[in-house]
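Take a look at the structure below.
All protein chains but one are shown in place.
Let's look at chain A:
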């Protein structure tokens, strides 16, 4: 090989090396804002074991919020190192859990005791059709795992009560109240006060939503605002007037998103602005109004200066109602004033003349009804007794009055209706035990339930 040839070979080797270096640099630059931000690429940990540096993958994943000065690298690390417990995987919990996982919260706990039902899917978007029948907490965890490999999610398939709440909540930094009942709300509040955790609380019903943060930044707790639960003796009537089972799909979604936002703000030290403030969302008006709440009450039973509640109490007893969101079956009438769905089926088959009075609201009657029934909603019954009288006289037996069977969705309102009818001259009125839900279950599986 001549000297010239040797020079050419050396130059070619040098060019090759430069090409390799160039390609490596290009790849590095293409991997995102990483090299521009001059962030170290190794993962460090401080004495507590918390991550002190972001990985390349984390930088690529969360770049859009890393570039926000409000969050930045330090904020993202805080999200990475914080743990959040979301109690309730329903309408509020669904979007809250998904946004928290997506935003980079490092550890999420999701709690629910229920299973996914078809009627949940309209608003609980963390669950989908193949998950009907699955435990809600497991379903939520599966969605989180698909959504992000950066979130360590633990599912708790359990009903929270005084015996398990303290142990469950203790290891978590922030608690999200995404529950649906007053007993669990008091339970979570007291546990968070006793364990000194911020409680990001949301609620939604019909077209209304509310949001606040309790026990944070020197502000009040739930008990400071509501020292006494709503009286149990009027609650079922209030519930039936205010239709507590109605809910517009996006309303809890909006509140759940706001809960996730407040958690991120607390976690990243931006600060939550809803301590001692209540956001009231009215979806009918399209209005968001934030009002100022009272401060922490020195007389509060749990967070006051001389607390009387120093450990968890019996919340079902305190509230007079439990955490189940299913309507309890009431027993108002005596056996003699009631008939079973089987008896009703026999009467209908035998063309036994009777008046079937359906006392559900019109919107429910429109969904499904038994043929030849008369719909008079319970709320209108008192004013429409002449209609009942006319209908009960109708038919072949015009000289007398027909038996009246009163039906509703579950058999509670129908008992109230029979009570009213019996007091106003319709002694023959009887209630159908268990209502249309029982009819669908025992007599006609093709009859819809809702």
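Definition applied: contacts are C-beta pairs under 8 Å (C-beta built on N, C-alpha and C of every residue); 3 or more make two chains touch, one makes a residue touch a chain; residues count from 1.
Basically, contacts and distances are computed from a predicted model.
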Identity of the absent chain, which is to be given by its UniProt protein name, from "Alpha-1,6-mannosyltransferase MNN10", "cAMP-dependent protein kinase regulatory subunit", "Ubiquitin-related modifier 1" or "DEKNAAC101299": "Ubiquitin-related modifier 1"
Using the touch definition from the top, which of A:158, A:241, A:363 or A:390 touches the missing chain? A:241
For the full complex, which residue in A:252, A:304 or A:377 touches the chain that was left out? A:252
Touching the absent chain in the whole complex: find that residue among A:139, A:181 or A:415. A:181
Looking at A:64, A:292, A:349 or A:372, which makes contact with the chain not pictured? A:292
Which chain A residues would touch the chain omitted from the figure, given the whole complex? 88, 90-93, 178-182, 185, 202-206, 208-210, 225-231, 234, 237-238, 241-244, 247, 252, 255, 278, 280, 282, 284-285, 289, 291-294
